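Heads up: the structure comes next, in structure tokens.
Only one protein chain is missing; all other protein chains are in place.
By written order: A, B and C. Residues from 1 in each chain.
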Amino acid sequence: MTNDSFPSGVRSRPISSQFLILKTTALFVLWILLSASFDWIHLGLGLVLSFTVAWVNSGHSPFVPKFRLWGNILFYLPWLFVKIVQSSLHVSKLILHPSLPIDPRLINVETNLGHHGAVVLLGNSITLTPGTITAEVDRNTLIVHALDEVSEQDVTSKSIESKIAAMFKDEEPDL
Amino acid sequence: MKIFLLCVLVLLALLIGAYLYRVLQGPTIFDRVLGLNGISTKAILLLIVIGMYFERVEMFVDISTGYALLNLVGALAVAKFLEQRGLP
Amino acid sequence: MTFALEFTLLILLLVTAAGAIFVKDLISAVLLLGCYSFFLALVWAWLGAVDVAFVEAVVGAGLATVLFLLTLFGTAPKDNRLRRPPPPMAAVIALPLLGILLLYAANDLPEFGDPGSPASVHISPTYLEQSYSDTRTPNVVTAVLMDYRSLDTMVETVVIFAAGIACALLLRRQTS
Partner (left out) sequence: MEVMSIICILAGLFFLIVAAIGVIRLPDVFSRSHAVSLTDSLGAFLVLVGVALHEGLSPSMLKIIAVLALLYIQNPVIAHATVRAALRAGLKPWKKEAS
């Protein structure tokens, strides 16, 4: 299966066997979780089906994180969770305050991350944190809607970005 | 425990009412989409708590997984539609 | 006590249905129908009909919404506005009367979950007791649909497949 059918502007990577194996494994785990039966028939059928689905859908394989990066992301999640709890409490305080002291604004955030995966992770983290939401992404520029001054400082202080940049420093930039 | 879970269920259903107000009232179409997303998250939670009430969580979790996956498809379809079509 | 949740859900259903009728533009009506399916599926799940709830969620909230939106994609933007004449007076009078008649008829139905009702003594015990040894399918509903009534289901699937192909042909984008 070649990628000739893509228009010339769209960059697409060739099918990597690594990505195929990863996708098959993920689908197979989902199959086991949903079927919860361990007969040979069910397991074999699941394996065949998940491989087929992964093969058919492997037109443009996205970036596959290395094993090291997976570990980093796993350690990043608890830190993000603490961040989420902090800003949730702040937003709850704002909403329950009788006079509703919000001051919404749109801010432009320039990042130095030169990597697709890193920008996606950054945008998702910003959206997942209450009080800030990513409204538009264009390569390295993010437009973020923030609920008030404190939420804005969450993004402009670049604490999330520096964390992600440290995780992705070994990857070669592709943006 | 059963009484507590029933209270949780009724409270969740009443909270859905708040989102439904937003869907019905919402000045723009995006408010309605937002309310729909909130409702579907609440529906997932309600299903799992119903499963806990009947003590058969394993059966209800399957449906809520299906809900969650479908919710993604529906919400992205609506967002794509509105992006191409603009404000009605 | 357990009626509290049912009442809340049913009131939400009524409000959503009325809203879907009275709302101004079609996209909002489609979204409200999605809400309606969510609530209906919750009611089914609360009554214990998990399979029906699953089908309602998949078809009503997922597929129907996407198909309605695809249809709206295919129409001109100005057709998205709903221009509805006010309902005729006869309908306003006749439909509530019909509803009261139906409620009166439903009075004679057996209680919910009554073990002596005709539905639970006629053939259901046979299915419940023998379906696993007959078919080796762990889910009774699946066993009834796919094994005991498999021909019926197959023809239904053919109909749905034909309808799907017709929809795909109608909604096909012109590539030129």
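The rule is simple: a residue touches a chain if its C-beta (ideal position, glycine included) is under 8 Å from a C-beta of that chain, and two chains touch if they have at least 3 such contacts.
In this text the structure is predicted, and so the values were computed from the model without any measurement.
> Which shown chains does the hidden chain touch?
A, B
> Decide which residue listed in A:20, A:47, A:143 or A:165 touches the omitted chain of the complex.
In the complete complex, the chain left out is touched by residue A:143.
> Which listed residue (A:56, A:74 or A:100) would be found touching the missing chain in the intact complex?
Considering all chains, including the one not shown, the answer is A:100.
> Spell out the interface residues on chain B facing the chain that's missing from view.
1, 4, 8, 11-12, 15, 18-19, 21-22, 28, 30-31, 33-35, 37-38, 41-42, 44-45, 48-49, 52, 57-58, 61-62, 64-65, 68-69, 71-72, 75-76, 79-80, 82-83, 86-87
> When the complex is taken as a whole, what residues of chain A touch the one chain not shown?
Against the missing chain, chain A presents residues 30, 33-34, 36, 84-85, 88, 91-92, 95-96, 100, 102-106, 123-124, 127-136, 143, 145, 147.
Following the convention adopted for this analysis, only the chains that are shown with their structure count from here on.
> Averaged over CA atoms, how far is the centre of chain A from the centre of chain C? Could you give it in whole Å?
Centre-to-centre distance between chain A and chain C: 35 Å.
> Can you give the whole-Å distance between the Cα centres of chain A and chain B?
23
> Between chain B and chain C, what is the gap in Å from one C-alpha centre to the other?
That gives a centre separation of 17 Å.
> Of all residues in chain B, which are in touch with two or more distinct other chains?
62
> Taking each residue of chain C in turn, which ones touch at least two of the other chains?
Residues of chain C never touch two or more of the other chains.
> Which of the residues in chain B end up touching chain C in this complex?
Of all residues in chain B, those touching chain C are 3, 6, 9-10, 13-14, 16-17, 20, 23-24, 29, 32-33, 36, 39-40, 43, 46-47, 50, 54, 59-60, 62-63, 66-67, 70-71, 73-74, 77-78, 81-82, 84-85, 88.
> Across the complex, what residues on chain C touch chain B?
Checking each residue of chain C against chain B gives 1-2, 4-5, 8-9, 12, 15-16, 19, 23, 25, 27-28, 31-32, 34-35, 38-39, 41-42, 45-46, 48, 50, 53-54, 57-58, 61-62, 65-66, 69, 72-73, 77, 80-81.
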